[in-house]
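Remarks on the structure that follows.
Here is subunit A:
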Amino acid sequence: TSRETPTTATSEGPAASAAQNQSAGPGCARSKTGYPQIDLKGAVVGFSQSEKEANPFRTAETQSIRDEAAKRGAELLYTNAQSDLNKQISDIKSLIDRGAKLLIVAPLNSDGLQPAFDAAKAKQVPVVTIDRKVSSQPCTDYLTFIGSDFVEQGKRAAQQMIKATGGTGKIAILLGASGNNVTVDRTKGFKDGIAGTPGLTVVAEQTGEFDRSKGQAVMEQLIQSNPDITAVYAENDEMGVGAVTALKAAGKQPGKDVKIVSVDGTRNAVQLLVDGSYTGVVESNPRFGPLAFDTLEKFGKGDEIPNTIVISDDEYDSTNAAQKLANAY
Partner candidate 1 sequence: MTATLTKATPTMAARTKVLQRQGAAVALVLMVAVSWLVFPRFGSLDNLRDLALQGSFLAVIAIGMTFVIITGGIDLSVGSVYALGGVLAAWGSQYGFLVALALPLVVCGLIGLINGLLIARTNMAPFIVTLASLLFARGLLLVITDEGANTYQIPADSAFVELGRGTVFGFGYPIFVAAVLAVLGGMVLNRTNFGQNVFATGGAEQSAVLLGVPVAKTKVLVYTMSGTLAGLAGALTAAYLQSGVTVIGVGLELDAIAVVVIGGTLLTGGMGTVLGTVIGVGLIKVIQNVINQIGTLDSNYQSVVSGVFLLIVVVLQRILRR
Partner candidate 2 sequence: MPTEIPSSPVIEVAGVTKTFAGVQALRDVDFTLQRGEIHALVGENGAGKSTLIKVLTGIHTPDAGRITRDGHISTIYQEVNLVPLMSVSANLFLGREPRNRFGLIDRARRDADAAELLRGYGITADVSSPLGTLAVGEQQMVALARAVAAEADVVIMDEPTSSLEPREVETLLGVVQKLHEEGIAIIYVSHRMDELYRICDTVTVLRDGVNVHSGPLKELPRIELVSLMLGRSVKEIENHGTTAFGEDHHADAEPVLEATGLTSKPRINGVSVAIRPGEVVGLAGLLGSGRTETAKAIIGALPIDGGTVLVAGTPVPRTVKAATRAGISMLAEDRKTEGIIPNLSVRENIVLAALPRLSRFGVTSRSKQDRIVDTFIKRLRIKVSSPEQKVAELSGGNQQKVLLARWLCTEPRILLLDEPTRGIDVGAKAEVQALIDELAREGLAVLLISSELDELLDGADRLVVLRDGSVAGELEGDQLTREHVLKAIAAEVTDDSDHASTH
(Lines give C-alpha, C1' and ligand atoms only; values in the text may rest on other atoms or scores of the structure.)
Protein backbone atom coordinates (compact mmCIF):
# COMPACT_ATOMS: atom_id res chain seq x y z
CA THR A 1 0.00 0.00 0.00
CA SER A 2 0.96 3.61 -0.10
CA ARG A 3 2.06 3.36 3.52
CA GLU A 4 5.25 1.61 2.75
CA THR A 5 6.31 4.23 0.27
CA PRO A 6 6.94 7.44 2.11
CA THR A 7 5.48 10.43 0.36
CA THR A 8 8.07 12.62 -1.19
CA ALA A 9 8.06 16.10 0.12
CA THR A 10 6.52 18.83 -1.92
CA SER A 11 6.45 22.49 -1.20
CA GLU A 12 2.93 22.14 0.17
CA GLY A 13 3.74 19.32 2.51
CA PRO A 14 2.37 15.82 2.55
CA ALA A 15 -1.24 16.82 3.01
CA ALA A 16 -1.46 17.85 -0.62
CA SER A 17 -0.79 14.32 -1.63
CA ALA A 18 -3.32 12.78 0.70
CA ALA A 19 -4.49 9.35 -0.17
CA GLN A 20 -8.18 8.63 -0.18
CA ASN A 21 -7.96 4.99 -0.90
CA GLN A 22 -8.95 3.80 2.53
CA SER A 23 -12.64 4.54 2.18
CA ALA A 24 -14.70 2.04 4.02
CA GLY A 25 -18.31 1.12 3.43
CA PRO A 26 -20.68 2.84 1.06
CA GLY A 27 -20.12 6.51 0.39
CA CYS A 28 -22.26 9.37 1.46
CA ALA A 29 -23.81 11.76 -1.00
CA ARG A 30 -25.73 14.98 -0.39
CA SER A 31 -28.77 13.52 -2.09
CA LYS A 32 -28.85 10.81 0.54
CA THR A 33 -28.85 13.28 3.39
CA GLY A 34 -31.12 15.87 1.90
CA TYR A 35 -28.84 18.65 3.07
CA PRO A 36 -28.91 21.94 1.14
CA GLN A 37 -26.21 22.86 -1.33
CA ILE A 38 -23.66 25.33 -0.06
CA ASP A 39 -21.05 27.19 -2.01
CA LEU A 40 -17.80 27.24 -0.10
CA LYS A 41 -16.92 30.71 -1.25
CA GLY A 42 -18.38 33.12 1.25
CA ALA A 43 -19.86 30.30 3.31
CA VAL A 44 -19.66 30.41 7.09
CA VAL A 45 -17.59 27.45 8.26
CA GLY A 46 -17.28 26.57 11.93
CA PHE A 47 -14.20 24.90 13.37
CA SER A 48 -14.31 23.41 16.84
CA GLN A 49 -10.81 22.75 18.16
CA SER A 50 -10.55 20.44 21.17
CA GLU A 51 -7.48 21.58 23.08
CA LYS A 52 -5.37 24.65 23.54
CA GLU A 53 -2.84 25.21 20.79
CA ALA A 54 -0.09 24.57 23.26
CA ASN A 55 1.46 21.74 21.34
CA PRO A 56 2.80 21.79 17.81
CA PHE A 57 0.23 19.35 16.51
CA ARG A 58 -2.71 21.54 17.52
CA THR A 59 -0.99 24.69 16.34
CA ALA A 60 -0.34 23.22 12.92
CA GLU A 61 -3.84 21.77 12.72
CA THR A 62 -5.60 25.05 13.48
CA GLN A 63 -3.29 26.98 11.22
CA SER A 64 -3.92 24.62 8.36
CA ILE A 65 -7.70 25.06 8.69
CA ARG A 66 -7.40 28.84 8.98
CA ASP A 67 -5.13 29.08 5.95
CA GLU A 68 -7.33 26.95 3.80
CA ALA A 69 -10.48 28.85 4.80
CA ALA A 70 -8.81 32.10 3.82
CA LYS A 71 -7.61 30.60 0.57
CA ARG A 72 -11.09 29.50 -0.40
CA GLY A 73 -12.78 32.67 0.70
CA ALA A 74 -14.84 31.05 3.44
CA GLU A 75 -15.59 32.83 6.68
CA LEU A 76 -14.21 30.79 9.57
CA LEU A 77 -15.77 30.73 13.04
CA TYR A 78 -13.48 29.21 15.62
CA THR A 79 -13.93 27.82 19.12
CA ASN A 80 -11.62 26.01 21.48
CA ALA A 81 -13.01 23.54 24.02
CA GLN A 82 -10.01 23.79 26.35
CA SER A 83 -10.08 20.01 26.89
CA ASP A 84 -13.60 20.14 28.33
CA LEU A 85 -16.00 17.78 26.59
CA ASN A 86 -19.14 19.56 27.70
CA LYS A 87 -17.67 22.80 26.48
CA GLN A 88 -17.05 21.29 23.08
CA ILE A 89 -20.71 20.34 22.84
CA SER A 90 -21.67 23.89 23.76
CA ASP A 91 -19.09 25.21 21.34
CA ILE A 92 -20.52 23.25 18.44
CA LYS A 93 -24.06 24.28 19.30
CA SER A 94 -23.00 27.89 19.51
CA LEU A 95 -21.19 27.66 16.15
CA ILE A 96 -24.43 26.47 14.60
CA ASP A 97 -26.25 29.21 16.46
CA ARG A 98 -23.85 31.78 15.09
CA GLY A 99 -24.71 30.72 11.57
CA ALA A 100 -22.14 28.10 10.60
CA LYS A 101 -23.43 26.14 7.61
CA LEU A 102 -20.53 23.70 7.52
CA LEU A 103 -18.62 22.29 10.45
CA ILE A 104 -15.15 20.92 10.96
CA VAL A 105 -14.69 19.30 14.36
CA ALA A 106 -11.53 18.06 16.02
CA PRO A 107 -13.17 15.87 18.67
CA LEU A 108 -11.75 15.88 22.17
CA ASN A 109 -12.77 12.29 22.60
CA SER A 110 -14.16 9.52 20.43
CA ASP A 111 -17.29 9.30 22.51
CA GLY A 112 -19.66 11.80 23.94
CA LEU A 113 -20.25 14.26 21.12
CA GLN A 114 -23.61 12.77 20.14
CA PRO A 115 -25.66 15.72 21.45
CA ALA A 116 -23.62 18.11 19.31
CA PHE A 117 -24.03 15.96 16.21
CA ASP A 118 -27.74 15.77 16.84
CA ALA A 119 -27.92 19.55 16.97
CA ALA A 120 -26.04 19.78 13.66
CA LYS A 121 -28.30 17.17 12.09
CA ALA A 122 -31.37 19.11 13.18
CA LYS A 123 -30.09 22.19 11.36
CA GLN A 124 -28.87 20.14 8.37
CA VAL A 125 -25.26 21.16 8.88
CA PRO A 126 -22.71 18.63 7.58
CA VAL A 127 -19.90 17.81 9.99
CA VAL A 128 -16.44 16.69 9.01
CA THR A 129 -14.49 15.26 11.94
CA ILE A 130 -10.74 15.40 11.80
CA ASP A 131 -7.83 13.66 13.52
CA ARG A 132 -9.88 11.54 15.86
CA LYS A 133 -12.58 9.10 14.82
CA VAL A 134 -15.81 9.24 16.74
CA SER A 135 -18.04 6.35 17.59
CA SER A 136 -21.20 7.92 16.09
CA GLN A 137 -22.68 6.98 12.70
CA PRO A 138 -20.99 8.37 9.60
CA CYS A 139 -23.26 9.93 7.02
CA THR A 140 -26.10 10.24 9.51
CA ASP A 141 -24.51 11.73 12.63
CA TYR A 142 -21.52 13.18 10.82
CA LEU A 143 -20.41 13.27 7.25
CA THR A 144 -17.00 11.67 7.28
CA PHE A 145 -13.82 11.27 9.25
CA ILE A 146 -10.52 12.56 7.98
CA GLY A 147 -7.50 11.48 9.94
CA SER A 148 -4.69 9.18 10.63
CA ASP A 149 -5.03 5.58 11.54
CA PHE A 150 -3.50 5.48 15.00
CA VAL A 151 -3.23 1.72 15.05
CA GLU A 152 -1.39 1.92 11.78
CA GLN A 153 0.93 4.57 13.25
CA GLY A 154 1.79 2.18 16.04
CA LYS A 155 2.46 -0.60 13.57
CA ARG A 156 4.74 1.62 11.52
CA ALA A 157 6.62 2.62 14.64
CA ALA A 158 7.05 -1.08 15.38
CA GLN A 159 8.45 -1.67 11.92
CA GLN A 160 10.95 1.14 12.38
CA MET A 161 11.85 -0.30 15.72
CA ILE A 162 12.40 -3.77 14.29
CA LYS A 163 14.56 -2.33 11.56
CA ALA A 164 16.63 -0.18 13.93
CA THR A 165 17.18 -2.85 16.55
CA GLY A 166 17.63 -5.71 14.19
CA GLY A 167 14.84 -7.55 15.94
CA THR A 168 16.32 -7.89 19.40
CA GLY A 169 16.02 -5.58 22.34
CA LYS A 170 14.26 -4.60 25.51
CA ILE A 171 11.67 -1.94 24.97
CA ALA A 172 10.17 0.63 27.31
CA ILE A 173 6.90 2.16 26.19
CA LEU A 174 6.03 5.69 27.23
CA LEU A 175 2.26 5.62 27.09
CA GLY A 176 0.04 8.59 26.36
CA ALA A 177 -2.58 9.82 28.77
CA SER A 178 -4.69 7.09 30.37
CA GLY A 179 -8.24 6.80 29.13
CA ASN A 180 -7.37 8.36 25.80
CA ASN A 181 -8.12 6.29 22.69
CA VAL A 182 -5.05 7.60 20.86
CA THR A 183 -3.03 5.95 23.58
CA VAL A 184 -5.00 2.76 23.26
CA ASP A 185 -4.63 2.56 19.48
CA ARG A 186 -0.96 3.46 19.32
CA THR A 187 -0.21 0.85 21.97
CA LYS A 188 -2.23 -1.80 20.21
CA GLY A 189 -0.63 -1.10 16.83
CA PHE A 190 2.85 -1.20 18.27
CA LYS A 191 2.33 -4.39 20.21
CA ASP A 192 0.73 -6.08 17.22
CA GLY A 193 3.62 -4.86 15.12
CA ILE A 194 6.30 -6.45 17.25
CA ALA A 195 4.28 -9.58 17.97
CA GLY A 196 6.03 -11.53 15.26
CA THR A 197 9.50 -10.58 16.49
CA PRO A 198 10.30 -12.71 19.52
CA GLY A 199 13.59 -10.92 20.11
CA LEU A 200 11.79 -7.76 21.09
CA THR A 201 10.25 -7.69 24.54
CA VAL A 202 8.42 -4.91 26.32
CA VAL A 203 9.95 -4.61 29.78
CA ALA A 204 8.05 -1.58 30.99
CA GLU A 205 5.06 0.50 29.97
CA GLN A 206 4.34 3.62 31.96
CA THR A 207 2.31 6.69 31.22
CA GLY A 208 4.07 9.98 30.49
CA GLU A 209 0.74 11.66 29.80
CA PHE A 210 1.88 13.00 26.41
CA ASP A 211 3.99 15.46 28.39
CA ARG A 212 7.68 16.11 27.92
CA SER A 213 8.62 16.53 31.57
CA LYS A 214 6.59 13.51 32.66
CA GLY A 215 8.12 11.46 29.89
CA GLN A 216 11.53 12.58 31.07
CA ALA A 217 10.78 11.77 34.72
CA VAL A 218 9.44 8.30 33.91
CA MET A 219 12.38 7.56 31.65
CA GLU A 220 14.80 8.57 34.40
CA GLN A 221 13.16 6.06 36.71
CA LEU A 222 13.06 3.26 34.17
CA ILE A 223 16.66 3.62 33.05
CA GLN A 224 17.73 3.32 36.67
CA SER A 225 15.78 0.17 37.42
CA ASN A 226 16.23 -1.37 33.96
CA PRO A 227 19.67 -0.28 32.78
CA ASP A 228 19.47 -2.88 30.04
CA ILE A 229 16.72 -1.09 28.14
CA THR A 230 17.80 -0.76 24.51
CA ALA A 231 14.75 0.82 22.93
CA VAL A 232 12.05 3.32 23.73
CA TYR A 233 8.73 3.70 22.00
CA ALA A 234 7.16 7.02 22.90
CA GLU A 235 3.56 7.56 21.91
CA ASN A 236 4.25 11.16 21.06
CA ASP A 237 7.31 13.20 20.22
CA GLU A 238 7.21 15.30 23.37
CA MET A 239 7.73 12.25 25.59
CA GLY A 240 10.37 11.00 23.20
CA VAL A 241 12.28 14.28 23.46
CA GLY A 242 11.95 14.07 27.25
CA ALA A 243 13.36 10.55 27.11
CA VAL A 244 16.37 11.79 25.15
CA THR A 245 17.18 14.28 27.91
CA ALA A 246 16.75 11.59 30.56
CA LEU A 247 18.94 9.09 28.73
CA LYS A 248 21.70 11.62 28.17
CA ALA A 249 21.64 12.49 31.87
CA ALA A 250 21.98 8.79 32.68
CA GLY A 251 25.07 8.58 30.54
CA LYS A 252 23.45 6.77 27.63
CA GLN A 253 23.64 7.73 24.01
CA PRO A 254 20.10 8.02 22.74
CA GLY A 255 19.76 6.95 19.16
CA LYS A 256 22.71 4.62 19.56
CA ASP A 257 22.72 2.72 22.88
CA VAL A 258 19.02 3.21 23.16
CA LYS A 259 16.84 3.47 20.07
CA ILE A 260 13.97 5.91 20.25
CA VAL A 261 10.93 5.85 17.99
CA SER A 262 7.96 8.12 18.47
CA VAL A 263 4.85 9.36 16.73
CA ASP A 264 4.03 12.92 15.63
CA GLY A 265 6.66 14.54 13.43
CA THR A 266 7.38 17.72 15.35
CA ARG A 267 10.35 19.80 14.44
CA ASN A 268 12.08 19.13 17.76
CA ALA A 269 12.00 15.39 17.31
CA VAL A 270 13.05 15.44 13.67
CA GLN A 271 15.89 17.80 14.54
CA LEU A 272 17.12 15.27 17.13
CA LEU A 273 16.90 12.65 14.43
CA VAL A 274 19.08 14.82 12.22
CA ASP A 275 21.49 15.23 15.12
CA GLY A 276 21.67 11.50 15.56
CA SER A 277 20.08 11.29 18.99
CA TYR A 278 16.86 9.73 17.73
CA THR A 279 15.91 6.69 15.72
CA GLY A 280 12.66 7.30 13.97
CA VAL A 281 9.51 9.35 13.85
CA VAL A 282 6.18 8.33 12.41
CA GLU A 283 4.26 11.36 11.36
CA SER A 284 0.78 12.15 12.54
CA ASN A 285 -0.23 14.63 9.91
CA PRO A 286 -2.03 17.69 11.25
CA ARG A 287 -2.56 19.49 7.97
CA PHE A 288 -6.21 18.75 7.56
CA GLY A 289 -7.23 22.04 5.93
CA PRO A 290 -6.99 21.23 2.22
CA LEU A 291 -8.49 17.77 2.60
CA ALA A 292 -11.32 18.96 4.80
CA PHE A 293 -12.33 21.76 2.48
CA ASP A 294 -11.98 19.52 -0.58
CA THR A 295 -14.33 17.09 1.04
CA LEU A 296 -16.85 19.76 1.91
CA GLU A 297 -16.68 21.08 -1.64
CA LYS A 298 -17.20 17.65 -3.17
CA PHE A 299 -20.09 17.01 -0.86
CA GLY A 300 -21.61 20.30 -1.91
CA LYS A 301 -21.28 19.33 -5.55
CA GLY A 302 -23.15 16.13 -4.86
CA ASP A 303 -20.24 13.71 -5.11
CA GLU A 304 -20.17 10.61 -3.01
CA ILE A 305 -17.92 10.92 0.02
CA PRO A 306 -16.26 7.88 1.66
CA ASN A 307 -16.94 7.28 5.35
CA THR A 308 -13.32 7.42 6.27
CA ILE A 309 -10.61 9.40 4.59
CA VAL A 310 -7.15 8.56 5.75
CA ILE A 311 -4.65 11.34 5.57
CA SER A 312 -1.24 10.14 4.61
CA ASP A 313 1.33 10.21 7.35
CA ASP A 314 4.93 10.69 6.50
CA GLU A 315 7.78 8.92 8.19
CA TYR A 316 11.22 10.13 9.20
CA ASP A 317 14.33 8.12 9.79
CA SER A 318 18.03 8.81 9.86
CA THR A 319 18.26 8.56 6.09
CA ASN A 320 15.69 11.18 5.17
CA ALA A 321 15.41 13.40 8.25
CA ALA A 322 17.80 16.09 7.15
CA GLN A 323 16.17 16.61 3.78
CA LYS A 324 12.64 16.52 5.17
CA LEU A 325 13.28 18.67 8.22
CA ALA A 326 11.40 21.59 6.67
CA ASN A 327 8.27 19.45 6.60
CA ALA A 328 8.23 18.83 10.31
CA TYR A 329 5.85 21.04 12.23
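The working rule: contacts are C-beta pairs under 8 Å (C-beta built on N, C-alpha and C of every residue); 3 or more make two chains touch, one makes a residue touch a chain; residues count from 1.
The candidate set was assembled so that all candidates are chains of the complex that A comes from, given by their letters.
This structure is a prediction, so every number in the text was calculated from the model and none was measured.
Colleague: Of the candidates 1 or 2, report the single one touching subunit A in this complex.
Modeller: 1
Colleague: Spell out the part of subunit A that touches candidate 1 in their complex, as residue ranges.
Modeller: Its residues touching candidate 1 are 49, 52-54, 77-80, 82-83, 85-87, 89-91, 93-94, 97-98, 108-115, 118, 135, 177-181, 183-184.
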